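One protein chain is absent from this view; the other protein chains keep their places.
By letter and in written order, the chains are A and B; residue numbering begins at 1 in each of them.
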Amino acid sequence: MCLAVPGKIVSIEDRDGTLMSVVDFGGIKKDVCLEYIPDAEVGQYVVVHVGFALQRLDEESAMRTLAEFEHLGVLKEEFTDGFELAAQQSGLDNPNARPDVAAETAAMTNGSTEVKP
Amino acid sequence: MPEPPAEAGTTIDMEAWVCPAPLRDSPNIVMGHGGGGAMSAELIEHLFLPAFGPAADAGMGDSAVLEVGNVRLAFSTDSFVVKPLVFPGGTIGDLAVNGTVNDLAMAGARPVVLSTAFILEEGTPLDELAHVAHALGTAAMAAGVKLVTGDTKVVDAGHGDGVYINTAGIGLIDERADIRPQRATEGDVVIVSGDIGVHGVAVMSCRAGLEFGTTVASDTAPLHGLVAAMIDTGADIHVLRDPTRGGVAATLNEIAKTAGVGISLDERTFPIPAEVRDACGLLGLDPLYVANEGKLLAFVPPADAERVLIAMQAHPLGAHATVIGRCVAEHPGMVSAKTALGGTRVVDLPIGEQLPRIC
Partner (left out) sequence: MKYLDEFSDPQLARHLVDEIKAATSQRWSIMEVCGGQTHSIIRHGIDQLLPDTIEMIHGPGCPVCVTPLEIIDKALEIASRPDVIFCSFGDMLRVPGSEKDLFQVKSRGGDVRVVYSPLDALKIAKENPAKQVVFFGIGFETTAPANAMTVYQAKRLGIENFSLLVSHVLVPPAISAIMESPTCRVQAFLAAGHVCTVMGTEEYPPLCDKYNVPIVVTGFEPLDILEGIRRTVLQLESGRHELENAYPRAVQVEGNSAAKAMLLDVFEVTDRAWRGIGMIPSSGWRLSYAYRDYDAEYRFSVTDIHTEESAVCRSGEVLQGLIKPHECEAFGTLCTPRNPLGATMVSSEGACAAYYLYRRLEVAHA
């Protein structure tokens, strides 16, 4: 239900009495109907579903949300037990350690056993 | 496989199909049969091969290998029905040459000659046809193949999308090469020669009803030079395949099934350009299922992998060559992938055509 993606308005025009726009989704440009956000401006981000802009994307809110997620990680590192942190960093016995992509690729190329995270 | 019928053209025994009592099976061809996925495979295995009877000799590769004296020849054919005829980065003419050249290259062959057969729709503008033919000739020059024979037919207006092309080609197989899907072996490293999903996005971007503005241009290219560079390393290349219709997913599934190995991929390694990812995101498609043209997948024993990779990266058509996975003993016949988040998913054979979705 709801494959809606965020894109940036690059131009706005009236077509047959309908407010239309061209929206840029990171390089892909598509025609999008703006009738539901009539006061949208070029340069703003909107959420688009089946060729219609449904809502403005609140950029500040997006950045705040991402910052909150990062803050969770920072808190974890600051207040976590040192041993646990070391275990995480060494990748031993901890399912949450960040896998080392380069090491795994090398392992695959040399045919040695897979590096388990 | 069911017994071939006593006479050609008798009723096909649908009950004998491997898929148990299909409830929705259609007595007609549907678009999905041409998608390069499970339906296409089934059509070949359960209709064409039994109907051809004892005359059929199918090795399930892209090319047939013929032994003529002490020379091994590769022989392949492909038909091109792309719509529109002209798209960013190429035309149906380029595909017609490179498609068959690449099928030959995937057998380790240097392509020598091509035939070209045209089926033209009445009413097609001549300058459009000339444009396509010119592109075809230019692509043939670039690939170093001669166009030696051909045919032209015209069908009534309303049948056929302007121009359909079939090309068949013959190539000389390098004596060092023994490249067949059956050779995929546990431990083999899977390498892709470059960015994936490019051709499909380029073509989709001008399909009526789906138009979107993008700078993605088709990656159609002849690969035999790249293959020669790979063979020249002296490596024992097991499998080569170009992931066209159905994408990387279809090709890997076919190889896994043919060789009876499992394939394990790492999603984080897939070389997907941002624009391809975005276009697929917009339409709800998975880049693994999107068609590629000037790209190949190689299965190489682990001891040879590094030198093959280096040779590929040194060649203009392999600059972004990347290891994306390896063959494993687990889940033979199936392809799995580790997701970016650390989970595991199956990469299934696509069923039919990939359709854009709203959900």
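Methods note: a residue touches a chain if its C-beta (ideal position, glycine included) is under 8 Å from a C-beta of that chain, and two chains touch if they have at least 3 such contacts.
Only a predicted model underlies this, so the values are computations on that prediction, with no experimental measurement involved.
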Out of A:V10, A:V42 or A:L66, which is the one that touches the chain we can't see? A:L66
Missing-chain contacts on chain A, rising order, are 1-8, 16-18, 25-26, 33, 35-38, 45, 47, 49-52, 54-55, 57-59, 61-62, 65-66, 69-70, 72-73, 76, 96, 98
Footprint of the hidden chain on chain B, which residues? 19-26, 28-32, 38-39, 209-210, 277-278, 281, 283-284, 331, 334, 336, 339-346, 348, 351-352, 355-359
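Here is the rule we use: only the chains that are shown with their structure count from here on.
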In whole angstrom, how far does the Cα centroid of chain A sit from the Cα centroid of chain B? 32
Residue positions on chain A within touch of chain B in the complex are 1-3, 5, 22, 25-31, 49-50, 95, 99, 101, 104-105, 108-111, 117
Footprint of chain A on chain B - complex, ascending: 187, 189, 205, 211-215, 266, 268-269, 274-275, 278-279, 281-282, 284, 301-303, 305-306, 309, 323, 325-326, 342, 357-359
